[in-house]
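Since the structure comes first, as structure tokens, the remarks are kept for the end.
Every protein chain but one is kept in place in this view of the complex.
And then chain A:
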Amino acid sequence: MSLVHLSHVCSHLSNASKARLGLTSVPSTNMILTLSLALQQAGFLSSVTRGGLTPPPLDDLSSYVPEPVTQENISTRRLWLGMKYWNNEPVLSKMSMVSKPTKRVWMDVEGLGKLIRGRDAGFVAGLRKPGECLFVSTDRGIMESRECVERKVGGMLLCRAV
């Protein structure tokens, strides 16, 4: 499970919000899907929809049923993410990786507690910008670091989003 795709997603989402896109697509993998859902939970994304190479119909996103995944179409599946903007500013302005494909970073609850209080832990800088979030891959799925501390689980630090 390489982090290369995830790095590409981070850069892509930063670029998409700089370009003020309303809807963008990322590769459809389980890790990216759960991360997108975590981002949506945190309020960074307005919608997460599975679809193909063409975007899903925007007028009935709620009742839209994606095409079933088969061996023929699995290579063309994409995740379509709705970007959010508020007060002429993107809600998700910057997303960057913490773990790199060549260097994974794991953190226990104590370290995560330090991070969310704004202190550095290990080589990882604390969350000191207003509204900064850190997403952690744990054995209970991908969660925001504050939720990890609440549930007392540690894990691999994936990316930070502002």
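Simple rule for what comes next: a contact is a pair of C-beta atoms (placed from the backbone, for glycine too) under 8 Å apart; a residue touches a chain by one contact, two chains touch by 3 or more; residues count from 1.
Here is the rule we go by: contacts and distances are computed from a predicted model.
**Q** Quick one: the chain not pictured, UniProt calls it what, "Small ribosomal subunit protein uS5m", "Eukaryotic translation elongation factor 1 epsilon-1", "Proteasome subunit beta" or "Sorting and assembly machinery component 50-like protein A"?
**A** "Small ribosomal subunit protein uS5m"
**Q** Out of A:Ser2, A:Gln71 or A:Asn87, point to the residue that touches the absent chain in the complete complex.
**A** In the full complex, the listed residue that touches the missing chain is A:Asn87.
**Q** Of A:Gly22, A:Gly43, A:Pro101 or A:Gly122, which one is in contact with the hidden chain?
**A** Touching the chain that is not displayed is residue A:Gly43.
**Q** Among A:Arg20, A:Arg104 or A:Lys129, which residue is in touch with the absent chain?
**A** Answering carefully, the residue with contact to the hidden chain is A:Lys129.
**Q** Can you list, in ascending order, the chain A residues touching the missing chain?
**A** With respect to the unshown chain, the touching residues of chain A are 42-44, 84-87, 89, 91, 128-132.
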